[in-house]
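Quick one: structure below, then a few questions.
On to chain A.
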Amino acid sequence: MNALLAAALPVFTEGPSEVSSVTREANWFLENAFIIPLLPAISFLLILFFGKRMPKKGAEFGIAAVGIAFVLALITGAAWLDHRDNFDGQLSESPATGIEPAHDDHADDGHADDGHEDEGHEDEGEDEHAIGVVADDGSTSSDEVALAVEAEGDGHGEEGHAYVAVQNSTQWLQSGGIEFSAGTLVDGLSVMMLFVVTLISLLVHIYSTDYVSGDRRYTHFFAFLSLFTASMLFFVLSDNILQMIVGWELVGVCSFALIGHWWEEKPNSDAALKAFLTNRVGDVGLLVGMITLFFAAGGGQTFDTLSITNTINQGGVSHTALVVAAAALMAAVMSKSGQFILHTWLPDAMAGPTPVSALIHAATMVVAGIYMVARLYPVFWEGMQIPGSSINLLATVGAVTLVGAGLLAFVQTDIKKVLAYSTVSQLGYMAMALGVGAWTAAVFHLFTHAFFKANLFLGSGSVAHAVHSFDMKKDMGGMRTFMPQTYKTFIIGSVALAGVFPLAGFWSKDEILVGTGGWGIFGGTGGPGSYTFHLTMGMIGAALTAAYMTRCVYLTFHGEYRGGDHGHDDDHAHAHDDAAHHGDPHESGPRILYPLYILSGFSILIGLVNLPPGFQLVPESWQERFLHFIEPAGASYFPAVGHATPSWSLAIISSLIAFGGAGLAYWYYFVKVDGLARSTGQKLTELPNGLVTTNAWARAGHKVLVEKYYLDHLYTGIIAGATKGPIARAANWTNTHLIDGVVNTAGETAVRTGRQVYDKIDQGLIEGFINGSGRVSDATGQELRRINSGKVQNYAAILFAGAAILAGAFIVILAL
Partner candidate 1 sequence: MLLNQFLLLAAALFCIGVYGVLVRKNGMLVLMSVELILNAVNINLVAFGALTDDVGGEVFALFTIAVAAAEVGIGLAIVLLMYRNRRSIDLSEADLMKG
Partner candidate 2 sequence: MNLLAELSYWQQTSIRVGAGLLAVILVAGTLVMLHLFKLVSFMQSRLGPMEAGPFGSLQLLAEVGKHLQKEDIVPRKADKIVFAAAPFVVLASTFLLVVVLPGGPDAWFIQNDLGIYLALAVSSVSVIGILMAGWGSANKYSLLGGLRATGQLIAYELPLILAVVGVVIQAGTMNLQGIVYQQANGEIFGWDGIGNPYILTQFVAFFLFLTAMQAELTQTPFDMPIAESELVSGYMTEYSGMRFLLFFIAEFATAGVFSAIAAVLFLGGWYVPGIDPDDNIMNVLGPLVMFVKVIGLTFVVFWVRFSFPRFREDQLQKLAWKFLIPLALLNIVVTAIFKVWI
């Protein structure tokens, strides 16, 4: 109402030229996105209080809430697409900046509505801003504000509309002059996350009703699934960094509860503790980083994400502060998103039920770090000096993670651990992409990865459901004959993950490789920097991915069935003690298969949402839709990220490399191992005379991989152990030998000297004097001994007396 009034009364004055890309007025769904996290949160409470009394033990609450949330997320997404292209409302001052627009005469401008002075004020202020910009363009209609904003975009054919985030914020509390607000920030990034989280969560919920049916804490499990979903949604919708911290920690707590779902077994509770503690390490970084941002970019006034990023984008923050903030936040990303050296919790987190693993790895927990970097991108963009550089911490950590974790995936026998390391590796891709400035590619990879990784995890769960084990070498093999449907979906997921054209993984991975800008020599044009090293690592990673997925598929689905001849004591067996599940493996039920079908469909198709520009096979209007809707290009809170031009040659070569990796693995497993197994009739999982057994170097490398680069040894053995063992012993030794030695020597010397003195001088000369003083000191000691009486009041008396005397002394000194 008021905004309309403001729009109808344009005031032609020159305002500051900066325009914040925020609006408060948009489609109802965009303004009220807070309902989406609220639904699973309510469901959590309902399940907690009433779950056990419901016919489906609480699962219905979770499915209903997440289902509605998914529908709402879809509508929100549609509303966002419309908003993105057809926004013609009013931009508004970012509500929590705490800085009043410098127009104090607004009361004279004919605003009749005094009841909404704040709103009117802000709208009007922004109106003036906007008009200022429009005037530069020579236009007079305030409806075309958006055009002006787009003017500084990167020229990617944005159809002349601004990228305007929708922020709906309300004051939570106000203390000591600082306002703490709570609100939602809806833009392409959060809309995409809403879609991913709600969809995956919904499928996981449905899947779980079969997978954990009959579990001892079935209701509890669904309660925490709901809370997990709610926390992640809360996190992605938060419009200020304080809220982000809350969401981040909530996600951590939920993952703790879910990883330790079967806490009666020691390894499971250990894994939960490990996940939690490793994340604490990063959380310290998060706190330090966020506090730095609050004071450096928020001016100690506001926690608002957009105003912080705005300030950074306008160069209002010193580089040192940004380096500190970016480095501290890096620690948080490394722990939460499993980047190298802090990734160790992630494979252990496989101790949780498989649906949880799928949820953690695809949509919720681990992508939180990536999301945080994407959301606070200017911090890294400026702090890490991403543009125009060829190396930086974020990209390098990502690249190392990508290759390191990919290698580790080769030595795992547990199917879920292969997938876990694969996730770590793919997260490395995302971190690397963010590090090299390929923002859209990173987010796009997050998007596609969510689907095929969820597909793979749920598929592995389906297999495990059949054989009651996760061990590929002992209990699987030949599963394709028992469960053809699972096999098909798993193959689709693997191929998508491996990055085979035209499945989802190909598009996003290719985009990352392009985005490194390291392909300049072969005709592609550079991205923000020229990260050749990272391009190389990405290529290696692509080959590794394809190879270990081939190995995984072979060990699980091909060859001879190796299980079925021993008891099952794994964690999965708890849920399935009925005899019907034993015997030969069998295909899973529909509640497990349908989620797999859906995810497979997405794995095939979802890559097509962001066809690269210049992809000649499709109309131009199909290209770069993801980038158009998701990347806040031209928004004032987002840096001007340049985009690399895709190149056919790079795509072809990286595909060839991936095929090479896959081919090598295929040759090893499908040809050699399989052939040997057939000819000898043994159930083989590797060649008896392979490289590892024949070559010493290879054996050493294999050992390093099996020992996971000795990181766990480093943490538990060396760091914790040293503190417990050697360091403590060294301190003890120092104490007994050095210090005591000195003391003893001194004592002995003193005794010897004393005896000399006693014999020579003392005995005769000053005995009387000595005795006298001895008596005095004995008496003193007897008196002083009383002080140490163990009676608190005596100590208090001394304390008060001392304080009084000291205070008196100060007064005397000051008075003099």
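Quick note on selection: all candidates are chains of the complex that A comes from, given by their letters.
The rule we apply is simple: contacts are C-beta pairs under 8 Å (C-beta built on N, C-alpha and C of every residue); 3 or more make two chains touch, one makes a residue touch a chain; residues count from 1.
Since the model is a prediction, treat every value here as computed from it, not as a measurement.
Asker: Quick check: counting C-beta contacts as defined, which of 1 or 2 touches chain A in this complex?
Answerer: Here, the candidate touching chain A is 1.
Asker: How about chain A: which of its residues touch candidate 1 in the complex?
Answerer: Of all residues in chain A, those touching candidate 1 are 785, 788-793, 796-797, 800.
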